[in-house]
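A single protein chain has been omitted; all remaining protein chains appear in their positions.
Take a look at chain A:
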Amino acid sequence: MKKLINGAGSVVADALRGIAAAHPGLRVDAENRIVVRAGGPSPGKVGLVSGGGSGHEPLHAGFVGYGMLDAACPGEVFTSPVPDQVIAASAAVHGGAGVLHVVKNYTGDVLNFQLAAELCAEEGMEVTSVLVDDDVAVRDSLHTAGRRGTGATVFVEKIAGALAETGAPLAEVARVAREVNTRSRSFGVALSACTTPASGKPTFELSEAEVELGIGIHGEPGRARAPMRDARELTGVALDAIHEDLPLSGDVLVMVNGMGGTPLIELYVAFAEVAGHLAERGARVARSLVGDYVTSLDMQGFSVTVCLLTDELTRLWDAPVETPALRWGR
């Protein structure tokens, strides 16, 4: 598998140099491996920190900027960041109003953020953590590590970031973040596996005739393998799984997300079908996002994330945002 890299060992560091060169609004601290907004912490504003393994770009560094995250901590490819990164990021964005950690529910992310939060507290920072676990493919949470955090992370970071920008206190920002997570569900489908730079080989085998239903975002296989079907049926499987877990109605925010190797034209094909499936269930697409937002390297596939909107959530979604990957209204 050909990769546009200089070497498997330096992928994350090299990409961070690219982010620094491309986006003067961001400050890349190469030593601590964090990306923060240029200009330092805003006094009185809650600082938003997220992070996770690399390979999901634009998540998370692409969402650092006005109206969204204050800092991101990229780990190695598909490996959660270490506590030192999270502590450095928290200290860099702490403006006296506390820090919110947005954590995707994967064992590694949870443990590293938990250790970091304890050490931040010892250093006198007020930290609240919000766990994102929107993936309905994980059914039996008693016998697993629990539902994974996937596409809803973008919604949580955008909406909580918008509220933080108004000067709302930490408890309020955490409340709205949890509310977005509670009202959101995702389901992903892979048409191909992905290939990590270190291994050079696909993380699992998938024939031309098969798809993997219920994938996560780390190249890990999903809930079941099934025969390849057309976009209408595959989006139907995703919407059925979501609707079964959270009945869909009213105004919804919908993201059809590419896993990294899916052409945009196919994502729009999928979006048309998603909109149809939603209409059949009496839900209305009020806000939407189509494109690569939470990727899995070069995986072909898509995920659908739906959030049941309220007036407050719609208003915060519409609020201005200026990051490398999301920008409007400013």
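Rule of thumb we're sticking to: a contact is a pair of C-beta atoms (placed from the backbone, for glycine too) under 8 Å apart; a residue touches a chain by one contact, two chains touch by 3 or more; residues count from 1.
To be clear about the criterion, contacts and distances are computed from a predicted model.
A.B. asks: Of the candidate names "ABC transporter ATP-binding protein", "Sulfate transport system permease protein CysT", "Pyruvate ferredoxin oxidoreductase" or "DhaL domain-containing protein", which one corresponds to the UniProt protein name of the undepicted chain?
C.D. replies: From the listed options "ABC transporter ATP-binding protein", "Sulfate transport system permease protein CysT", "Pyruvate ferredoxin oxidoreductase" or "DhaL domain-containing protein", the omitted chain resolves to "DhaL domain-containing protein".
A.B. asks: In the whole complex, not just what's shown, which of A:47, A:75 or A:301 touches the removed chain?
C.D. replies: Selected residue, touching the omitted chain: A:75.
A.B. asks: Could you tell me which of A:108, A:149, A:260 or A:324 touches the chain that is not displayed?
C.D. replies: A:108
A.B. asks: Specify the residue from the set A:203, A:235 or A:295 that touches the hidden chain.
C.D. replies: Checking each option in A:203, A:235 or A:295, the one touching the absent chain turns out to be A:203.
A.B. asks: Considering the whole complex, which of A:83, A:301 or A:324 touches the chain not shown?
C.D. replies: Answering carefully, the residue with contact to the hidden chain is A:83.
A.B. asks: Which chain A residues touch the hidden chain?
C.D. replies: Touching the chain left out of view, chain A contributes residues 53, 75-84, 106-108, 111-112, 114-115, 137-138, 140, 143-145, 148, 196, 198-199, 201, 203-204, 216, 218-223.
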